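A single protein chain has been omitted from the complex, and every remaining protein chain is retained in its original position.
Take a look at chain A:
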Amino acid sequence: MSKRKRPEPKSSSSGINEDEKNILGLIRSKQGMGATTYEMRTATKIQPTLVTRAVASLKKSNLIKEVPNMNNKGIKHFLAVEFQPCKELTGGDWYIDGALDVSKIEGLKEICVRILERLKSKVVTLDVIYSYFEKASSDADKLSREQTREILKNLVLDNVVMEVKSNGLTDFSATRIGEICYKLTGKKSGGGEVRDGGFASVPCGACPHIGLCTPDGVISPTTCVYFQKWLDF
């Protein structure tokens, strides 16, 4: 009596077994984000030891690569070799080796402010600023349109630049009606100054311990070191 032949663990065509095939499928479906071993276990219901073995084997056969997560170095993501790690893993354009390139960002912001100060028309569109970065001599200063927008948005959050919609009149004569434009804040550009906060100008406004301060407590207005410093004439 002849027995039915058991299926081979390794599929002869691609050289990988069923588990590896499932895991590779999952990793490919996740594209640039890849999958962690935890995700592989929960999604495929394969035993942990078999997942580890399959991942090692896929790595060996150069089908997947390992990318660290910049948010959590302990968590490793596995990506199919044909995909580039996505923004969530690397941090995006502004990150170098997992750290934010603060000096570059601040430098670019300064350049933007200088451009806005120098321009005769108080109001400019994104394209005008972008043209400056497009023409930049060094590669480091070259920016994409999206990156230029990000820098300008950041200046808006800093309250240094404001976003205005063009109405086609006076200052906006060189722009299309409804187009988003940028201009510097402050008195000179007609936006006025942000007022100094009445609360922020007293020590309690900046005090990290205000929640612990009571009239007769350990931290109190009569014993407060911040008050002492403020009233030191």
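Basically, a residue touches a chain if its C-beta (ideal position, glycine included) is under 8 Å from a C-beta of that chain, and two chains touch if they have at least 3 such contacts; residues count from 1.
Basically, contacts and distances are computed from a predicted model.
Between the names "Bola-like protein", "DNA-directed RNA polymerase III subunit RPC3", "AAA+ ATPase domain-containing protein" or "GRX5-glutaredoxin", the one given in UniProt for the chain missing from this structure view is "DNA-directed RNA polymerase III subunit RPC3". The residue from A:Thr42, A:Gln84, A:Ser131 or A:Ser144 that touches the chain not shown here is A:Thr42. Interface residues of chain A facing the missing partner chain: 36, 38-39, 42-43, 70-71, 75, 87-88, 91-92, 94, 99-100, 102, 105, 150, 153-154, 156-159, 162-165, 167, 185, 190-202, 204-208, 210-211, 213, 215, 220-222, 224, 227, 230-231, 233.
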